[in-house]
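Omission of a single protein chain aside, the complex is shown with its protein chains in their original locations.
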Amino acid sequence: MLNTLVRRFAQMAFVMFGISVLVFLIFFATPGVDPAARLAGRNASPEVLAAVRASFGLDQPLPIQYLMMMKKMFITQDLTSFVNRGQMIVPELVQAAPVTISLVVGSALLWVGLSIPIGMLAAAFKDRFLDRVLMGLVIVGISPPVFWLGEITNLITQSRYHDTWLFSWVPPLGYIPFSEDPWGWFKCLVLPCANVAVLYIGIYARLLRSNIIEANQQDFIRTARAKGLSEWQILFRHSLRTSLITFATLFGLDFGFLVGGGVLLTEVVFGLPGIGKLTYESLRVLDLPTIMGTVLWGAFFVVASNAIIDSLYAFIDPRARHAS
Amino acid sequence: MPPDVSMATVPPLLEVTDLRVAFHTERGILQAVDGVSFRVEAEEIVGVVGESGSGKSVCLMAVLGLISGPYTHIEGSVRLMGRELVGLPNRELRKIRGRDMAVIFQDPMTAMTPVYTVGQQIVEQIRVHQPLSRKAAKARAIDLLDAVGIGAPAKAADRYPHELSGGMRQRAMIAMALSCNPRLLLADEPTTALDVTVQAQILDLILRLRSEFKSAVILITHDMGVIAEAADQVMVMYAGRVVERGSKNQLFANPLHPYTWGLLASIPPLDGERVHRLPSIGGLPPSLLDLPAGCAFSPRCRDVSARCQGERPVLDRHGDHARACFLPLESVAAQRRAGLAASLQPAEAFSE
Partner (left out) sequence: MADTAAGLTVSPVVARPALPARGPWATAMAILLQNRAAMSALFVLLCIIAACLAAPLYAHQIAHVDAFQSNVDGEIDIDGTTVAVLEPNTEGLGLGVTPIGPTGRFATYWLGADSQGRDVFARLLYGGRNSLMIAGIATVICLSMGVLVGITAGFFGGLIDTGLSRLLDILWAFPVFLLAISLSVVLIHGVQLGPLSFDSGSLVLPILIISCVYIPYVARPVRAQVLTLKHSDFVLAAIGIGVPSARILWRDILPNVMTTAVVFIPLMMVMNIGLESALSYLSVGVQAPDASWGTIIEDGQGLLYSRPWVALAPGIAIALTVLCLNILGDGVRDAFDPRSQVRPG
């Protein structure tokens, strides 16, 4: 037990290390590109360029540069943005986190809450009218780009129909912290969460449907019928339960990805100052230190969620518990 | 076709009359079960033997009402304790399944849901049919596990199917099937997936089911050894049809159908002269889409005549021993010996 935990942790550490090296290489060592100019941002003056070179040790061999960057990032925590007048990056990240987390948790509740019934109904009524309608809606829902969908939502709710009773409650684009106004916080998140959820409801409903259909072909479903269970009992207790294993695994991975900044586009479109928006802002001005920070944060969450899912897998799938 | 009814006055536990199951496929109609009739008395063990494709499992599924769908066609009569099951709506069948009739499947590993413990699955079956509390049901489940010979039943109940050995898994399945005291148990090759030593134990258990639990058993197998061990009555199936039917003693002492001869002859003998080459039935199992007009076994039969190829034999009854064959009864014994001798020699291939 302890052995596997240690092994898993070591693996996670290795991957994080690998990612940090990769990030470093991308920003510092891409052939044909000058790192100092990247770091200092566009149109940097020669003094700034020289300062950057010194601070990051760009004249030193690559491994030293890597260590210096890591030190600035984690130990001294004084990684500052050259473009944003000395703004410290780590605190900025910490401040943006609750926004992203609120958005992702809200979306997750919506998408899990809706995709399970939709997937189940579609599987239960396979190839009949309800199934076709649901799957048709779903496949349309996953087609538009998420940022475009957000723009259209804004068009409708902020501009065209804003004055109608339907959407007059929609606050202007932006974030209202929970501590400031809980109801406002809720209102400002409803549409962005729905925006993210549309895509994921589609993906997960389709996934669940196909898993349930596959589970229904298994022998144990036949046994359940032979025991005298009704079709709905079989669906809920046997097909669904077995299908939820994959569902939960993928959910964990996607959740980790989104919290790490995968909701970037939605945050931008709805003006929510989360990690994703921070990444975007730093992109626009080519503020490399901030980009580095946000990318590492994102990668960390993906790796962490992978590790958590791996550990929990034995919990959700009894077959994995006693791997000999 | 007149129903094949015996003279007994007590209605049998299960009476199947002229059961037909057809599947409509793109390549034609597949008659998986073609006019099968048999009966099972209370506390009787009926063995159904035949090779793969003979229709034995389809027959079992049809009795349970587990075959359905737009491309399936079921005809005939299946009466359980006098009640007709064919055509009964699923709502009613559900009450019967698991309570009056229960199934033991071939592979207990895949037949049980992997994410629930064995105890949970037994409890589920109990509570579907009986208004017991969870605690009471669990206690009963543990009793059942004990009754089928699982040591430390309380612990076993909390185990997942994959955590048990093959033999214990099958015992657990049997326990689950017995949980509502069904009058009839249907066992679909219950020992095939098990080791030989465990097979013997499970067969013992099945025999005990009859005496202790008062259940009748329909035992499907392709293994004549299992039949010899456990069955009272035997039914031999081929290509969806019954070719011979009788008591075990009758069948082993005086088998009347060439297919049965082949099945019996292919059992390796444990005593007597050492056989250098095991006799086998020449040819291949038939494709159900492409059966000959007359007797289904005719392409593989040594004693085939022109009549066999053109006309389909009906099940003839001679007392309690029935067979579907045109071979004159008098010459049966002789033909069988001749056939056995011939098959022990280096064989020239049969006509197929």
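All chains are identified by letter, namely A and B, in their written order; residue positions are counted from 1 within each chain.
Keep in mind that, in the parts below, a residue touches a chain if its C-beta (ideal position, glycine included) is under 8 Å from a C-beta of that chain, and two chains touch if they have at least 3 such contacts.
Predicted model only: the values in this text are computed from it and were never measured.
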Original post:
Which of these touches the unseen chain: A:Met69, A:Leu240, A:Val303 or A:Ile316?
Top reply: A:Val303
**OP:** Would you indicate which residue among A:Ser107, A:Asn216 or A:Ser243 is in contact with the undisplayed chain?
**Re:** A:Asn216
Subject >> Of A:Met88, A:Leu207, A:Leu250 or A:Leu283, the residue in touch with the unshown chain >> reply: A:Leu283
Subject >> Residue ranges of chain A at the interface with the undisplayed chain >> reply: 14-15, 18-19, 22-23, 26-27, 30-33, 38, 139-140, 142-145, 147-149, 151-152, 154-155, 158-159, 216-217, 219, 221-222, 225, 257, 260-262, 264-265, 268, 279-280, 283-284, 286, 288, 291, 294-295, 298-299, 302-303, 306
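The working rule: only the chains that are shown with their structure count from here on.
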Subject >> Whole-Å separation of chain centres (CA-atom averages), chain A against chain B >> reply: 55
Original post:
Of all residues in chain B, which touch chain A in the complex?
Top reply: 64, 66, 94-99, 102-103, 105, 107, 110-116, 124-125, 128-129, 160, 162-163, 176
Original post:
Mind pulling up the chain A residues that touch chain B in the complex?
Top reply: 218-220, 222-230, 233, 237-238, 241-242, 245, 317-319, 321-322
